[in-house]
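With one protein chain removed, the remaining protein chains of the complex are shown where they sit.
Up next is chain A:
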Amino acid sequence: MRGVYAVALLSFKEGLRHRVLYGVLLAALLLMGCTVLVSGFFLRDISKVILDFCMATVTLGGLTIPFFLAIHLLAKDIERRTIFTLLTRPISRGQYLIGKFFGLFLITGLIMLLLTGGVWLCLWGGEFLFGSRFFVTVSWVSIVAALFLSWLSVLILNAFVVLWSTVTTSSFLATLLTLFSYVIGHSIDDVVRFLQVEVTMIKISDSIRMTVDVVKYLFPNLAAFDLKSAAAHGLSIPFTDVLILTTYATAYIVVLLVLSTLFFNRRDLA
């Protein structure tokens, strides 16, 4: 456990040292600021527009971690062989991977938390500029729930980065595979729903149906974690839904990390 904690803390500190992180934060906050001004071009749904853009920015800020920082912290660690300096200490390969994941867990959480503060500032600014009558539907419980679920979906992607970094030999390939996982994760549910609708004019082969049936269990249903639109409209997000998604994400992350450890233990790093 101490090994995991040490690697996690080290990764967190190493992540914070990257200037790109501050650039992303600044850019995201600037984008949010512009959102307040742009929302003035809309007719009535001003709070919805501000929340749509701001929550999308929080998610984008979070996504920079698996697509840029995580690759740098993990895949390049393996690619450039800097991993050896850590593995010479009494830390197992499994502890190293889990520690790296928790480091990313903390960085993602911090970035998204800071950007959530930006959402609060934007709503406050919008209310100040346009009046409180446009902000009566705002529900902070829904906003926090939606952003928490968004954080969970980013964590799943972080776990994917860990997995792809252990099975591939190049950081570029790991990024590409993570990107594919993200796109498939967001589309697979729609494909499943499409196949469930019996369209008489279109004949779908059994092999396609079978492939989709397998893929829907292999890849996470990331689209289910997207409740930003409901939160933007001030609709409540049922607690049971949050609980189901949290359990699903936790189980999925554990599966990915265990798989990663298995692959990594057998990998020849030399």
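Rule of thumb we're sticking to: contacts are C-beta pairs under 8 Å (C-beta built on N, C-alpha and C of every residue); 3 or more make two chains touch, one makes a residue touch a chain; residues count from 1.
Note that in this section contacts and distances are computed from a predicted model.
Peer 1: Write down which listed name, "NAD(P)H-dependent oxidoreductase subunit E", "Tetratricopeptide repeat-containing protein", "Acyl carrier protein" or "Glutamyl-tRNA(Gln) amidotransferase subunit A", is the UniProt protein name of the chain that is not shown.
Peer 2: "Tetratricopeptide repeat-containing protein"
Peer 1: Pick out which of A:Ser11, A:Thr59, A:Ser142 or A:Ser165 touches the chain that's been left out of the picture.
Peer 2: A:Thr59
Peer 1: Determine which one of A:Phe42, A:Phe130 or A:Tyr248 touches the chain that has been left out.
Peer 2: From the options A:Phe42, A:Phe130 or A:Tyr248, the contact with the absent chain belongs to A:Phe42.
Peer 1: Would you indicate which residue among A:Leu10, A:Ile91, A:Leu106 or A:Ala223 is in contact with the undisplayed chain?
Peer 2: Considering all chains, including the one not shown, the answer is A:Ala223.
Peer 1: On chain A, where is the contact patch with the chain that was removed from view?
Peer 2: Those residues of chain A that touch the unshown chain are 38, 41-45, 48-49, 51-53, 55-56, 59, 150, 153, 182-183, 186-187, 190, 222-223, 225-226, 228-229, 232-233, 235.
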